[in-house]
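The structure under discussion appears below in the form of structure tokens.
Of the protein chains in this complex, all but one are displayed in their positions.
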Amino acid sequence: MKLFNITNTKTNSSSNKNGGSSLGNDKVKWLSLPYIVWMIGFIILPLLVIIYYGLTSGNKLKNLFTLGNIRLILDPTNFKALRLSLELSLISTLICLLLAYPLAMILSRSRMKSNNFIVMIIILPMWMNFLLRTIAWQNILERTGIINTVLNFLKLPTLNIINTPLAIVLGMVYNFLPFMVLPIYNVLIKIDKDVVAAARDLGANSIQTFLKIILPLSIPGVISGITMVFVPSLTTFVISTILGGSKIILIGNVIEQHFRVGNWHAGSGLSIVLMFFILVSMAILSKYDKEGEGGSLW
Amino acid sequence: MVKRIMEKFYVGLILLFLYAPIFVLIVLSFNQAKSRSKWGGFTLHWYRELFKNKYIMNALYTTLIIALLSALIATIIGTVAAIAISSMRKPPRTILIGITNIPLLNADIVTGLSLMLLFVALRFTLGFTSVLISHITFNIPYVILSVMPKIRQLSPNTYEAALDLGASPIYAFFKVILPDIFPGVLTGFFLAFTMSLDDFVITHFTKGPQINTLSTKIYTEVRKGIKPEIYALSTLMFIAVLLLLVIINRRNADKKDTIKKFD
Partner (left out) sequence: MTDNKLINLINISKSYGDNVVLDELNLYIRENEFLTLLGPSGCGKTTTLRIIGGFENPDKGQVIFEGKDITKLPPNERQLNTVFQKYALFTHMTIAENIAFGLKIKKKSKDYINDKIKYALKLVNLDGFENRMPDSLSGGQQQRIAIARAIVNEPKVLLLDEPLGALDLKLRQDMQYELIRLKNELGITFIYVTHDQEEALTMSDTVVVMNQGYIQQIGSPEDIYNEPQNAFVADFIGESNILPSIMIEDKLVNILGTSFACVDTGFGRNKPVDVVIRPEDIDLVKPEDGIIKGVVTSLLFKGVHYEMEVNANGHDWLVHSTDLVPVGNEVGIWVDPYDIQIMNKPESEDEEAVELDI
């Protein structure tokens, strides 16, 4: 797996600096035409359509502009769902960060060619369907599941995790942890070993070296990782369906339900709210990413 | 030394966390009892049943054909686009890369819903084609972002050298450029294939009632209880990819061993 940048504007190394390129032929540009057409047709246009749906009433007689669909978010049930989604996704993101950073550090320092290991962590589980893997957590967590069987055997009190917010957090951390490990790992291995040696040489102990050199230099990767975990956690409806029972409703579930019953305008309106939160979170994060470089995903 | 052991222990714990569910699923595929929650003894029954189950085999076929086609088409469009994007000046390049990132950064649910609404607005019947188009759409960014770094690493002169020696641009592309960026193209294809295979959300919204992929088939069964044949199928797929990766790694490791490092 090779690394690449996800919000990159700054990775135009050597050959591209003058705008020219390795294939510095002006006609080459036109090769992007099929791609541009595709992206306008299937990325930009659909977003415009969903915004249109979200801002109109859907009334056959007077399909007029309205903020009613957006205002639905203020409905107590919906608002509760959004708040819970924000809470759980923030907690999951924080846990992912705390678990992933040490792992990425260990992997980046180990001498083995860890790219293979990284592939193993991220790609391999994906070949076991993501729904199935989440369902398997039911087996592990449920009342008569694996964890409780073990606890029973040890004569310890059993845990009631399944169908609680805790189970959803666990599902989120499980599913999205690799997306936190990868970008952090990718910035850490790019830090010049001599830069770390230089800090030691100038008198910094290992803690000072970490706080003053390694951590600041790895911020782009951390930012990328946070985005890659926070957005899917905030918007999931599958994990809450499988591990939360029917009682716990996240904003993703609300939107999915609206669409399931054909309530497209309301669902679109709430989707706009969701996109607003995604944009806000990215705007906040990009402030901390001074270089504007972003980390790399793979 | 203590630190080393702690580190190994930590990595082991994370791996356990990531692979415990997979292990559970593999065990379930050999479980005689039809219920998920009790162990009824070892059996290979579900592996035999699997190939007789028309619905599952159909879903598998749809899943694989969509993964293959979407990865292939995305690889072609994406590779060509990556080459074109690298040749652009800064402002248009930044805009295009920004658009490329949208499907990666946006929520799956929004991507899926917006595509669904578009298809409906265009009176396009949801089915195989709409799923395929959607998968190509979210796969192209993976290809572009895998190929771009390889293009950046290209020596600017190789292509010019090929032209200088009399090659036509197309000949030069296939003989000089493509072999150099091929590892990136391959990575992009493999990544796209995997993403397509693992996708549920976008497929869920764009598939319509007629077809099912493995993901959507599993989702309809979440409430009723998963058919054990599905555990058997995913175990087989998992083992197949595991073997494939082990073989690739072995070959790469052999190559690396021949280069010794000094100073």
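A and B label the chains in the order they appear, each numbered from 1.
Please note the rule applied: a residue touches a chain if its C-beta (ideal position, glycine included) is under 8 Å from a C-beta of that chain, and two chains touch if they have at least 3 such contacts.
Keep in mind that this is a model prediction, so the values were computed, not measured.
Of the candidate positions A:A199, A:I226, A:I239 or A:M282, contact with the hidden chain is made by A:A199. Residues of chain A that touch the chain left out of view are 192, 194-195, 197-205, 208, 212-213, 216-217, 290.
In the analysis below, only the chains that are shown with their structure count from here on.
Centroid to centroid, with C-alpha atoms defining each point, chain A and chain B lie 17 Å apart.
On the chain B side of its complex with chain A, the touching residues are 7, 10-11, 14-15, 17-22, 24-25, 28, 36-37, 77-78, 80-81, 83-90, 93-94, 96-97, 99-111, 113-118, 121, 133-134, 136-137, 140, 145-146, 148-152, 154-156, 158-159, 169, 177, 183-184, 187, 190-191, 194-195, 197-198, 200-201, 205, 214-215, 218-219, 222, 226, 230-231, 234, 237-238, 240-242, 245, 249, 252-253, 256.
On the side of chain A, the complex with chain B involves touching residues 1-9, 11-16, 19-26, 28-36, 38-39, 42-47, 49-50, 53, 99, 102-103, 106-107, 113, 116, 119-121, 123-140, 142, 144-146, 174, 177-178, 227, 231-232, 234-238, 241-242, 252, 255-256, 259, 264, 267-268, 271, 274-275, 278, 282, 297-298.
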